[in-house]
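Pasting in a structure now, in structure tokens, and then I'll have a few things to ask.
Every protein chain but one is kept in place in this view of the complex.
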Amino acid sequence: MSQRNITIEELVELVSICAGVRTDVATASTSTFEELGVDSLGVLGIIAEIERRVGRKLGPDAELVPSPTALIAFVAEGDVVTADGV
Amino acid sequence: MTMDTVITGLGTVSPAGLGVEAYWEALVEGRTLIAPIPDFDTEGFHVHLGGKVPGFDPYDHIEGRFVVQTDAFTRFALVAAEEALRDSGVDTSVDPYATGALICSGAGGVEFGQREIEALWSEGPDRVGPYQSIAWFYAASTGQVSIRNGLKGMCGVLVTDEPGMLDALGQSARTLRRGTSSMLVGGAEAPIGSPFSLACQVGSEVLSPGVDPTTAYVPFTEGATGHVPAEGAAVALVERADVARERGARIRAVVAGQASTFGGVGVFDPGGEGLLWAARQAMERAGVSPEEVDVVFADAVGLPKADADEVATIRRLFPKGVAVTAPKTGFGRAYAGAGALDVAAAVLSLEHRIIPPTPHVLDAPFGLDLVVRVPRPARPRTALVLSRGMGGANSAVVLKHPEHA
């Protein structure tokens, strides 16, 4: 059984619901959370909601990811991708 | 001791809608803004009517990132604070430390809190979101007002229930005397959206069980059965008089004197001695004699005993009589927003030279010159605002028209 991951479209929605920041796929794909205006509490809220949706805990490192694309990769791989290249 | 504090900005969010203009229009008209509580079915509840802020979509007024992390009471405070700051023309970026904030609360972010407690108990502790810790507590509004407007001056929060704003005016005078130039002070409350918050008040026996908006909240009458709860906020930008004059600000009112006393928990100052003492002290500090007070904004709890005590207090203060009004009967008592909206009403009354009426009270009770049915054109120069709180605080503030200060 393949694990449930999240898409960039889904994350754009979560950024709006959980952090109150409206963005789009293009912007979210090329920005850090900080650049989007999502603060640390917003990231924690987004992670909690992802954990609910994918039905598993992501662990304490999840909150260290710098950007939406890195978070998507983290959900898929469980690795922290650094800010370089985002 | 005369206070050297002036009001140079005003903002309100009330059952009349957003903004001071809408508020004043409704007050002068004596409009009925009380209606059935729309948020939930009140069957089985001890209260059915409320004064709600109509059609308020926070996203129209506040950035999304503030909306997700705030309860309605903080959103009201943010909107009222923005109006007050804009109205004052104070530029807080010049010296962020020169301006502080003190937004009073009574029940805090109670609707937000109920949702999170519900999530905890129905689904588990890990369903509590990251904003509960900053949305529910009483300091949320002051914190967010400080952050959104870049205010690094003295930041405070007083919880004295209905009189909060009056006490905040006194506290801000003490702060301004110690070097801060200006402060956003106010009171904000949004308790109606939470059935739990209203249920908590069963034992207090102060909320009217009435179902007719025109007769449910009629203080000073034989039909008084309590008051209707309301929500809303009022914020004033208070400023040191010398600072305001130097920058050529429009002074809307002078905060001439304030005093607070205590009258017992949950009983609204039986006998009226505490309210009397507070009023006399406030007038003394303002250097104002009874003859110089033109209008009293009454507390108007709506309970026969508390009303009688207030009438007796006013008669003892003003043996020769004085015009009295309680415009809040049109929309209800907004907890920590109540005193704040009364202060705003008093400032507007001085400015417009009109005393707004006491809606739904049709006849003045014996021995009280209550302004009823229609607004009274007058030239009020000095207003006295009275307030009593559920927790026992009494407070009085004297406001003067700037031309007569």
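Going in written order, the chains are labelled A and B, and every chain counts its residues from 1.
The criterion applied here is as follows: a contact is a pair of C-beta atoms (placed from the backbone, for glycine too) under 8 Å apart; a residue touches a chain by one contact, two chains touch by 3 or more.
In the analysis below, contacts and distances are computed from a predicted model.
Q: Report the protein name recorded by UniProt for the chain absent from the figure; options are "Beta-ketoacyl-ACP synthase II", "Amino acid/amide ABC transporter membrane protein 2, HAAT family", "NADH-quinone oxidoreductase subunit E" or "D,D-dipeptide transport system permease protein DdpC".
A: "Beta-ketoacyl-ACP synthase II"
Q: Out of B:Asp91, B:Asp126 or B:Asp363, which residue would touch the omitted chain in the full complex?
A: Checking each option in B:Asp91, B:Asp126 or B:Asp363, the one touching the absent chain turns out to be B:Asp126.
Q: Consider the whole complex, including the chain that is not shown, and state which of B:Val13, B:Leu85 or B:Val157 touches that chain.
A: B:Val157
Q: Considering the complete complex, identify which of B:Ala101, B:Met165 or B:Val385 is in touch with the unshown chain.
A: Hidden-chain contact among the options goes to B:Ala101.
Q: State which residues belonging to chain A touch the missing partner chain.
A: These residues touch the chain not displayed: 39-41, 44, 48, 60, 63.
Q: Which parts of chain B are in contact with the chain that was left out?
A: Chain B touches the missing chain through residues 1, 40-41, 44-46, 69, 96-97, 100-101, 105-108, 110, 113-114, 116-126, 128-130, 132-134, 136-140, 142-144, 146-147, 149-161, 167, 170-171, 174, 177-179, 195-204, 259-266, 273-274, 277, 335, 389-393.
What we mean here is this: only the chains that are shown with their structure count from here on.
Q: If you average the CA atoms of chain A and of chain B, how far apart do the two points sit, in angstrom?
A: About 42 Å, centre to centre.
Q: Quick one: which bits of chain B touch chain A in the complex? Just the residue numbers, please.
A: It comes out as residues 63-69, 126, 129-131, 134.
Q: Report the residues of chain A in contact with chain B in the complex, numbered from low to high.
A: Residues 16-22, 37-39, 41-42, 44-45, 48.
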